[in-house]
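Structure incoming, see below.
In this view, the complex is presented without one of its protein chains, the others remaining in place.
Up next, chain A:
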Amino acid sequence: MTGLNTILDDLILNQVPHIHLCNEIKPSEKQAISLYKDFEDAVPIIHSIKPKQNQKKIHNALPILNDLEKNKKVQGATPQLQTQIFYLSGNIELGGNLVGVDIIKESKLSNIQDYIIEGSILDLKNTENGILLGAGVVEKMSLSVGRKVIVSTAKGDKFPLKVVGIYQSGIADIDNIQSYTNLKTVQRILGEAENYITDINIMLYDISDTPALVGVLEKKYNVSAVDINQMNAQFETGSNIRNLITYAVSITLLIVAGFGIYNIQNMLIYEKMNDIAILKAIGFSGSDVQWIFLSQATFIGVSGGILGLIVGLGLSRLIDTIPFKTEALPTITTYPIVYNPTDYLIGLVFALLCTFIAAYFPSKKARGIDPVQIIRGN
């Protein structure tokens, strides 16, 4: 389960930058009316607010990039130019998204490379009009590596691009529309200058710095900054629920096992009633007797726990070799398994705790057995 979680986490998180800078389209925070001194104490009600007239491009994108590279917390920052385009095939127009990237930089910061199922990043780098097409687009338009695809901008300009590779993220919504090309290619298609950049993606060394840095960057560069937690809150919920299920099942199993041990110990104590009475009659105290039963249960717990871990490890190993292919996760060939020593430790501790609790109550009963009653009973 953890293996799957990690993979799904990677799937999203590695494609999502820690901080994303862009010029979001939104209304001005300060509307004109608030500048009027006359209405200072009034609550203004404005109808049909329109978004601020704004460029999509980030102002001073290149100096910002330079500045970010110098920041010690920042692992790297990559420029992107995203634009809406149409893929043309005959008279069919397929809406899509073209992302211009600095592919070398991009591949260092994200694992985009893992998702290129045909071709390579170098092919893109070295081909002037190259395009990494989304797998969904490729399929819809029956294309293949080496062929040409014509894209058209919103303004209607058409450009032929050469398919140098195929990109499959595993998320169909992305693969059906998104393609990558070099930054310069997009700038040329749009007829914009070399400093025309719409988005900057930032990867940090420590993901926990994200929330603090977002505010700082937003103020400093006068852009919108979106952080990973905001984008992935939903995603976390999924992970959490899967974890919750894992723990719920494990705990249920432990409780069942605990009842088993409780029963065994209880029966054992009835069976050994005579022996307990003898021990007490010849000078063993109640706590001695309790100790005997507790240490026996601990032995069961430890040996059972260790055996369980070994069997569990063996099964994991086995499952690890079973082929597991899915369209959505192209990098995976066998079932994803995580071997985390902490998990095994937690398992052992819980198993011990469980046996101890399960054995405690019967052992307490053994402690309280009155030898006179047993001896008289015979």
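Everything below uses one rule, namely that a contact is a pair of C-beta atoms (placed from the backbone, for glycine too) under 8 Å apart; a residue touches a chain by one contact, two chains touch by 3 or more; residues count from 1.
Basically, contacts and distances are computed from a predicted model.
Asks: The hidden chain: which UniProt name fits, "Diguanylate cyclase", "Ferredoxin", "ATP-binding protein" or "ABC transporter domain-containing protein"?
Replies: Hidden chain identified via UniProt as "ATP-binding protein".
Asks: Which of A:156, A:283 or A:341 touches the chain that is not shown?
Replies: Residue touching the absent chain, from the options given: A:283.
Asks: For chain A, which positions touch the chain that isn't shown here?
Replies: Residues of chain A in touch with the missing chain: 274-275, 277-288, 371-372, 375-376, 378.
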